[in-house]
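Of the protein chains in this complex, all but one are displayed in their positions.
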Amino acid sequence: MIELDHVSLTLGSFLLDDVSLTINRGDYYFIVGPSGAGKTVILEAIAGLHRPDQGRILLRGEEVTSLPPEKRGVGLVYQDFSLFPHMSVIDNIGYGLRVQGMGGSDARREVAGLLDEFGIAHLANRYPGTLSGGEKQRVALARAVAVKPDILLLDEPLSALDPVTQERFIHDLQRLNREDGLTIVQVTHSRREVRLLATRMAVIIDGCLMEEGDAGVVLNAPRSREVASFVGIENILDGVVVKRAGGHAVVDIGGLVLEAVTDAPAGEAVTLCIRSDDIAPGTPGDLGNSVAGVVVRVVENGPIAEVRVDCGVELIAAMTRRAARDLCLAPGIPVTLSIEAAAIHVIRE
Amino acid sequence: MIELDHVSLTLGSFLLDDVSLTINRGDYYFIVGPSGAGKTVILEAIAGLHRPDQGRILLRGEEVTSLPPEKRGVGLVYQDFSLFPHMSVIDNIGYGLRVQGMGGSDARREVAGLLDEFGIAHLANRYPGTLSGGEKQRVALARAVAVKPDILLLDEPLSALDPVTQERFIHDLQRLNREDGLTIVQVTHSRREVRLLATRMAVIIDGCLMEEGDAGVVLNAPRSREVASFVGIENILDGVVVKRAGGHAVVDIGGLVLEAVTDAPAGEAVTLCIRSDDIAPGTPGDLGNSVAGVVVRVVENGPIAEVRVDCGVELIAAMTRRAARDLCLAPGIPVTLSIEAAAIHVIRE
Amino acid sequence: MDIKAGGPSSDKGQWRRLWYTDRCMLWFCIMGAAIVGITVLALANIALTELADPVHLLEIAASSEVIGSILLTFGAGANAVLILVLFGTPLAYVLARSRPSRLKGLVESIVDVPLILPHTVAGLLVYLLFMRRGWLGAPLSEIGLAFEDAYPGTVVAMLFVASPFFINTMREGFEKVPIHLENVARTLGAGTFTTFRTVTLPLSLRHMFNGAIFAWGRAIGEFAAVIMIAYYPFIISTLIYYSFATEGIRTSRSIAFVVIVVSLGVFYILRRLTRYLGRYDDRA
Partner (left out) sequence: MDIKAGGPSSDKGQWRRLWYTDRCMLWFCIMGAAIVGITVLALANIALTELADPVHLLEIAASSEVIGSILLTFGAGANAVLILVLFGTPLAYVLARSRPSRLKGLVESIVDVPLILPHTVAGLLVYLLFMRRGWLGAPLSEIGLAFEDAYPGTVVAMLFVASPFFINTMREGFEKVPIHLENVARTLGAGTFTTFRTVTLPLSLRHMFNGAIFAWGRAIGEFAAVIMIAYYPFIISTLIYYSFATEGIRTSRSIAFVVIVVSLGVFYILRRLTRYLGRYDDRA
């Protein structure tokens, strides 16, 4: 559906370096990365707003590298929604139809349908300056889909919205992706959005594509330390495989010894990734590591307590505030942690 | 130490309406509220940068309402740190001493001491444009305390910093408050900062003081629905006391019946506040409510899973992702929740 | 919060308070008053003198020479601005949307040249180019368009000196239109020109009118550049200079006062009109 073939692009001092990625029809594809990494540039390149210095861009199997944006049939929604401030809601939504030459009454019927579909019929004659963030967002989405693109590009569409409005918007987006079969490419810096929505994803750091693939795999079993750190894995530990035992590897991490599932032979340096909620107080099951340590610090963050435990290396465990209180966890208290071997992701580099 | 006595203040279309509050010596006082509520205006009024239309401001027991800022002896640190871009770090920190007429060698000694204290001696001759956020923040803090104010006003000082730098800054601030005895007034929109640092706090909404008092009380037992919602209590439920039983009240919330600790007589309308982490799957202890329901939705957010359960009304329970998986929670699964009566805060209005 | 701290905190009583709380600002006000004072005194001076003899003033104001000259000046200025809008708008858009480069820097400098040159030099440049034997004047006089001592000469001199004012203001307007709006319009199917016509231009109308007014003000005020190529027909400036040089203060002062009243009035009306133009943020 969308293919970037070794695309390089310079914009001022910014460089997008040899990015290749494939987005399939019907994907809900996420592009994530730190701010300034070039995520928006990729979206705009797909839309035809930047021309690559090198490489090709293909849409629906055809090369479109030198096709102007108005001929590419992709919808684009920016973070600020970019409504035309000098047009009413109805004129904003009908804009695409008008410039593409659709006649008055047909266009009116289309727009009326969209107003109903997005629940904004009551806003029809208002101007963007008077709308709330959530209302703007629905108008922007209706405007983008009015011209029936089969690809929708979203640039951090949720970041300017309050939580309730976010939920509603997420619902709308899921409907467009699943029911209407739109291919959606979304840029975000929110891991939560990725977890909720992504089927596939790419991680861009400093203009380079670090990793691409199934969202679950990238999030839970990243192939590099940078990506692991970026997707928010709390415990990233460098170690060495000291021996192999029954299909498992025994890894030494600065004194702490953990069993993990990997093919790495003894002597290989590996990086272990453990999510904080996979480290729990208590004794482990069959395939579990049991680790003794002393609580260094308990930081409460909303309903969760992040417990830092010194086990030779410092591990971060997450539990509910209530659980942390029930266990009377406080700095200096000894604690036993259990970590399932299967919950440890091993990066071989 | 700081007293606002019925202060009203108009700034363009913004109105601060009859705010009275008292901040004691040594307090770590937080002013919280939605953006645009007037938090910064209060700080600036304390600093003498706005003159109230009505009311009085007292510092250290003396009225200062018409005293200019340079005579009030309060330090001010803004979110953007507001370093003087045309002065080196050393000149920034020494600025207050210079304009207050301290001689060259004395001032140099003072500044050198501060550079060491804040660990920024290596930055002495750099210009602000070249510093990172965390470095800027330390310079701004050193500059503010250089003139030895006994009151420090902080306007969202943490919001522009990354998490690691935040931790370090929090440490610095705690030291200044506890060891040096500075009275700190901090504006924030982060509940986490309030939980970590606040001794007392005020909630400002739309230019009105909604509630003031001990931070623990305001956070966990707010006196109004608006404040409960603002401090992030996930479950806020309207109900009616149907009967009293052994010191407890039995409250009916649209069909769901919960026992709660309150003096409210039967027939009174009350609002119940329950934090999501106080709602746990499983059977309750002695003083617990047991509630049966069906899972509506599980939203994973970092290491936590937010589980929405339909028990007649929708309740939000928080647990670790692992706990949610171990219990196989998914939409449609029946679940029993336990809520301790003591964990339910009752607002009588 | 877009609230300014530091300034005097409320309008009412602001000046009384200054004396007690902030003598520095008070001194600044007094020094500033010296500059403003020259203009105020100059206007008061002419107004008092002229209003003392209303009969003579009305006689001058009603004279066909003065009325004709005012109309000619305003008309020629409007004509110059119209040409500027037509050709300067595309230039401003190109400058606003192209990336920094040597060529762009050069074009920007060339646009600003009329700002830098002394007015008689500008006039001489226009004269040399558009005189009967000039590079542009010669071919154009063949098709019957004469510039020397003629209306087209006045227009082209005004156009030359006023051009940076319009182009720079218009360009600023274009730069303020968020590129995201244009990008969205493009993805919705609008070509470059359609996007320009339906999005960029409507959102820059305010700047266009302000730039046009600014340029018009510069155009009708010009004297040196115009007299080099077209001493006749008399524009206001020339008329005042001529009557000052030949008839002395009295007549020229009356003409000047009429011109001041008309100019300030016209600009006041134009500013009022544009105040409500292109303000989308607070539309109901």
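By letter and in written order, the chains are A, B and C; residue numbering begins at 1 in each of them.
We adopt the following convention: contacts are C-beta pairs under 8 Å (C-beta built on N, C-alpha and C of every residue); 3 or more make two chains touch, one makes a residue touch a chain.
Predicted, not measured: the structure shown is a model, and the values here were computed from it.
A.B. asks: Which one touches the absent chain: C:78, C:91, C:140 or C:205?
C.D. replies: C:91
A.B. asks: Please pick, from B:129, B:267 or B:332, the residue that touches the omitted chain in the full complex.
C.D. replies: Of the listed residues, the one touching the omitted chain is B:129.
A.B. asks: Consider the whole complex, including the chain that is not shown, and state which of A:41, A:97 or A:233 touches that chain.
C.D. replies: Checking each option in A:41, A:97 or A:233, the one touching the absent chain turns out to be A:41.
A.B. asks: Which is it among B:82, B:220 or B:336 that touches the chain not included here?
C.D. replies: Answering carefully, the residue with contact to the hidden chain is B:82.
A.B. asks: Hey, which of C:136, C:150 or C:205 is the one touching the hidden chain?
C.D. replies: C:136
A.B. asks: May I ask you to list the residues on subunit B that touch the chain which is not drawn?
C.D. replies: 12, 44, 47-49, 68-70, 72, 74-78, 80, 82, 84-86, 95-96, 99-100, 127-130, 143-144, 146-147, 149, 153
A.B. asks: What does the interface between subunit C and the hidden chain look like in terms of residue numbers?
C.D. replies: Touching the chain left out of view, subunit C contributes residues 4-8, 10-11, 14, 22, 24-25, 27-29, 31-36, 38-43, 45-46, 49, 73, 84, 86-88, 90-95, 97-99, 101, 107, 110-111, 113-122, 124-126, 128-129, 134-136, 159-160, 163, 167, 179-180, 182-183, 186, 191-193, 196, 217-218, 220-224, 227-228, 236-238, 240-241, 244, 249, 252-253, 256, 259-260, 263-264, 267.
Please note the rule applied: only the chains that are shown with their structure count from here on.
A.B. asks: Cα centroid separation between subunit A and subunit B, in whole Å?
C.D. replies: That pair's centroid distance is 29 Å.
A.B. asks: Could you work out how far the Cα centre of subunit B sits from that of subunit C, in whole Å?
C.D. replies: Those two chain centres are 53 Å apart.
A.B. asks: Among all residues of subunit A, which ones touch two or more of the remaining chains?
C.D. replies: Residues: none.
A.B. asks: So which bits of subunit C are touching at least two other chains?
C.D. replies: In subunit C, no residue touches two or more other chains.
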